[in-house]
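FYI, not all chains are in this one, though none of them got moved.
Should a chain be cited, it is by its letter among A and B, assigned in written order, with residues numbered from 1 in that chain.
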């Protein structure tokens, strides 16, 4: 039996939470009312009316009513999935029972919201046995309202050591006859409470980066056919930091992230898509400097790398204070070692098409070449980077393309923006390439 | 059922080992005799008369006698807990039996040491089944001497791959009716033997840093309600390196560390406590430079960051060779991006009190502001850093404060030093703030 995902989407880029009831506002549903009307790149793949941490404890009953009101009114037109977050705690049966009651209310067919709700998010889970308690409540609710078992998907927030450990058991627990854990959908890290649970501290109070937790979440998702999502990035003004975090996450197979604002949603919806234009990066030690394109040439204008032509075709290359005397070939070789190329969507589709044609004609591997002219201190050097593409490279390159196709299929409201971003031609070719 | 710790202390900062019997000395108990008389910041939270690796195999029977002599004489007055380390090996029943006999002797009520001993440390454990063998010996010893099962706590040294794996099973093994693993207390990494067991090598012979092991130990402790402690830091003269290691560890939730000397004990007792004074840090790439306080201004006096006022309110900012032309606001923004603030104990208590008051009055989040004047090359710039505090921030900030309270409660011998360090007022406020 294969590891098949039991739900529509194969990728979730964005997990956007909104408070369900805000105190002291004339319209306490204000935040979810506006969130429900987001469209296009501003609308998340998964929208989470958040009746837990984002909403004050005293407002949560009102929050449930607001969810019902807003989802019944706007749910039909919302372009993403809708997964309210309920209250739950592995160590507190009062809270678990409250979450169950809220679910009963939201799911009541008489309230007309449930047909637009795809699932619920359960925070603060513990061991796998605790996950099963939540799953059982889903089953009871489904049964009470005459829905097939497994109608609602269940996403969990990983914010304790025991929940992290539980992810290693998912694969063998899902599918046991006494549970419906096949309903699992997202594994979402919750680093704020995880940090508290682990009793971790940093001098500045910033969150630790928890690379092992993110690896384990991504692996747990991969092994059980689920989707991994990273937790909130608190500093909402730090767009660059948000992007760095997402790049790190994708290298771990964690392709989704929490968003706290529509602006973060836009960034996170776009981030995993291949860029419109390729770019050349100069790697100096641990730093990456993107070269500036100018008429097909790549200009470096910093001061840490210097090139001087000392005689005909003889050069001095200075890198952070170290000097090398080189001829033109030597110079080219040194530069090549420092350069990497970030392919565009166009490049990726080209390479895939080229490889598919080669395979058709019986070839197992082809070389993909990228060339450009690099300019440093006025000295121009032509460089060429080869990369061997075989079946494995081709398969790995599918990931961003599959993600793109998944977005295209599930988010018609983003077609226009995608076509504006890439051009219609590339969008069509991307949709048709690959398996 | 909650994850409750089954022992007094909630935090252990220091795990200090002393050889139980030294060859060729007139008084073979010399080392533990002096260790037993340490007080205040020099005395560890957990003291470990070490009858294993620190003591030559031929001296270990004498070591047992020395433990009995010293603990019966000084145990009543020792301010920390006392946990002798016995011999044990997952692959050697002779050694395990020897450890058992030593425990029988140390615990014999006729020897008058046992009333001051809180538990024993078992090194070189393997699978969870091996931990159970040790646990069974504890139970037999307790039974023989008429003590309730679970009287002695058990701490283990994680120094094999199988012990690392066992930590993932603790939560479900503890509490099974056929063992008394509730007695578990500390999970202590032993990187020297772990490195050997993993057959790892480094060019210089230094130990690998084993980030994954430390994560897994911290997580295992968190999930089972235990306390995680890092292994020995061999280079006892390298105080800065010891501090860096502890800062890394705390970001993993591993708040305790092994100490090899009273000087290391002092450093490790103080390290997890918030600083007396806050400080501003400039982050240049991966390096952190603490600015020098001078009359409320923060002075940078290095050469990698330069600021020159080129015209009225116009500046050139040079960072490692890259130059930026900025107005005053642009300059402030660039600097802010590079600055972080490390809050003092006073700051943390202030923020917590402020948040508690805000919550009382129905507010869910407040902004905490830190401001200062930064001086670079004589140019003065006022900067202000905001941080949003909500329930989650408040909860996370509790960790250092809870640790402080735990120290205050369990270590009256350190009250004077703590009051000298922080002032009486802040100590009292820290004790009263939080839940």
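Criterion: contacts are C-beta pairs under 8 Å (C-beta built on N, C-alpha and C of every residue); 3 or more make two chains touch, one makes a residue touch a chain.
Since this is a predicted model, take the numbers as computed values, not measurements.
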Number of identical chains in the entire complex, 2 depicted: 3
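FYI, only the chains that are shown with their structure count from here on.
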CA centroid of chain A to CA centroid of chain B, Å: 35
Sites on chain B touched by chain A in the complex: 1-3, 11, 168, 171-172, 211-212, 215-216, 218-223, 247, 250-253, 255, 272, 281, 285-286, 320-323, 340-343, 362, 364, 387-388, 391-393, 395-400, 402
Touching residues on chain A, where the partner in the complex is chain B: 23-24, 53, 56, 91, 127, 160-162, 164-165, 168, 192-193, 195-208, 211-213, 234, 286-287, 302-304
